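Handing you this structure, nothing more for now.
A single protein chain has been removed from this complex, and every other one stays in its place.
Chain nomenclature is as follows: A, B and C, assigned in order of appearance, with residue numbering initiated at 1 for each chain independently.
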């Protein structure tokens, strides 16, 4: 499959390399508003660089699209690709505005093109293995889910200002993971938080330390904690507890080396951030997208999943503002 | 120090053995409403068995008191012992009624006798080591605390009915641990929960699965989760996260034996329940009590600590009923 | 059982405390050539201190003997105790001279008194659990055994000179453990080693770093490595590998606390030395001795076991000298 990659930034570069190296795909074109960036990334893999997304999407050779641009362009690009009947992979989120998301998804639905959303953690082998075990019933009926997600360092306040806030920018991954793990939809959410890491984040109107509790109709409880700054690295853990036991997925250490010294026993700290933590997940996303585009699989992350995570993030923000739990619109 | 032990039940038996074996203490008398139980436990260690608490407390040989009776007798026994000017160790809680606790503590304070409360986990070497590290600043400024506490099997609904409910009966230990770890008092609490383990507990008006979030004035967040039934054993873990890193205390396994089989790698599950999980803590409580009674140490768990944990438990219950966070009376 | 403790040194003090605290035993007398040491230890537990071993053994109140004196006195004291028909616990080794051991054991056998030898590691709960699993067949037919044993710091060369050498002084524990684990007797041993830690040990005619391979008739292989200096603490590990899998027993850490820092993830180093590593083993030795003395159990470590470990240690030394494997006399 010849793929057009839209967006030559950090995450676009990951996908470009994977598309090039995958036996089932080929990087056909790279589009970016920055011509030099598009050209440089394209040339690395023998593809065409361009700043003209319409021209590239009109190219009959293009068979699929990866959307890795900034969030505010996602809806427009999804719509263009769906008009061209091209299978779409889009980085999360679809948009920060729920109404725009709804309009976009109904267009996609009408067009019939498959859309896979980039919630990368669903594709991580550790979390995937845990979720498969949950689905096989190894934990029994789910009673408690706990998700920890902490970034190594806070983003600059300027980014925070346009990010949509911690719930829509960061915790949205964990809210999606909660839905991925729980066998049913949450019906209520309580969110709280503080600005403890960087006062500039507070001045930008956001928090940097957050906790959320979700409750499902059946009464299962899910807790999420986020911090924008874990000095020991990228901290991503999951725990699922139920009537038959508990399943945990821990941070995989870069190496298994243990050092016994005069003072302590030392092992590796976790990976630094998502690019080195989730390389297999990005490769698995591509594998999956190619299967979906070929009609051999249903999307593991649908547009509806993207919408549902955004609904939870919005509800979390509302709960934070009101200082009490709010119901989740079903 | 010659000690009178009041209450010959499960926890009384632990203290009796420790008092007998400790070089600095001697079991002088055992009192229980069940004469046979008092006699049997007393004889095991060469002490006197009795059903008459007043007679025993009037015995001039008695130099200290351990109160291990049912909760509803604690206040009366504390008052008797404080009138006799005897140093007191009392199992938690002082009482489920805050007004009675206040009256009791002001009497104790007037009498000047030292009172040590039996929040055993403060004395556990693993948690103690973690807390010492927190106090040394190894985690930096505390931002997130997470406490997991799950019992192996639910109590009978009949017990639940008189227990004061999950917050005052079970989570009170975790609420005390939260105060022990945080460098400041919580100002707000949100509690939620479900009855997922045993419908009989729901019929008794209680829940068996609970989550709580505490917030301090500075904005630090503390999460506690409780379940009445963890099939893999007694699950007691702590995590403290801050500006300089993270500290965790895990479940100590009974042995370090690992089995590599055709199917998986197996290690021991956690200890079954508190009696086998916390033997060192009970010994350390006695060590500490003897130091306090000798005037060489201040109580690590005061009557005020007992009161403060009860205030939190009561606030949790109120939050659960109201369905929203409530402020903690300071 | 009223026990006479012979030897008030480091290990004698451990046994004295355990004997005092055990509900089934009482410390009746402490004998040491150093009168002050005997007195001081005896007074701590309300026992009699003495320098006269014959007088103490003649005391009709004495019902059992713990021999914790220096190795060169063991045989004489065992014989005295066996003439008095007293059940005997004796620290390892019986003697460094095999002929003396044989004479001694045949006297003990004639007298019919039970003799339990102090190979403490057989009583450690971790190793005991591993060995029980091995006996239940969890590893299948044993093919490979690996035993690691490293002390935290070398003894002074003066001690080394009279110690009998690393095989008889230190590795003898591991040789006994090898026999404890293997289902059959070794038939061949190869030993090698170096002086890498302290040249003074080399000058004293010994090595401080050693490796041994034992082979059983069936062909199972057992490897032991020893070092006199592990800067990270007392390192005692076992691995048993067989047709059905592998069992390992690791160093139990003092606490389960884990620290995540900017640089690494840190856990506790192992215990410092045998006194803090094996407290449960010493208590279990006493439990076992009391059961044996009461006729309710057969010795878990017999005089024959002590002899067999010495035979292996002697063979190791011979192999080291000859520079090649030697057969084990059966």
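The rule is short, and it goes like this: a contact is a pair of C-beta atoms (placed from the backbone, for glycine too) under 8 Å apart; a residue touches a chain by one contact, two chains touch by 3 or more.
In this text, all values refer to a predicted model and were calculated from it rather than measured experimentally.
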Of C:12, C:193, C:254 or C:306, the residue that touches the missing chain is C:193
The listed residue (C:141, C:263 or C:276) that touches the chain absent from the view is C:141
Touch with the missing chain holds, among B:35, B:187 or B:231, for B:231
Considering the complete complex, of B:85, B:110, B:136 or B:262, the missing chain is touched by B:262
Against the hidden chain, chain A presents residues 21, 23, 44-45, 125-126, 129-130, 133, 138, 244-252, 254-262
Listed in rising order, the chain B residues that touch the chain left out are 230-232, 235, 253, 259-269
Omitted-chain footprint on chain C covers residues 141, 143-144, 146, 150, 190, 192-197, 209, 211, 213, 215, 218-221, 223, 225, 227, 229-232, 235, 241, 243-246, 323-325
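One rule holds in what follows: only the chains that are shown with their structure count from here on.
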Chain centres computed over CA atoms; the one at greatest distance from chain C is chain A
The distance between the C-alpha centres of chain A and chain C, rounded to whole Å, is 58
Note: chain B sits from chain A at a C-alpha centroid distance in Å of 42
The positions of chain B in contact with two or more other chains are 244-246
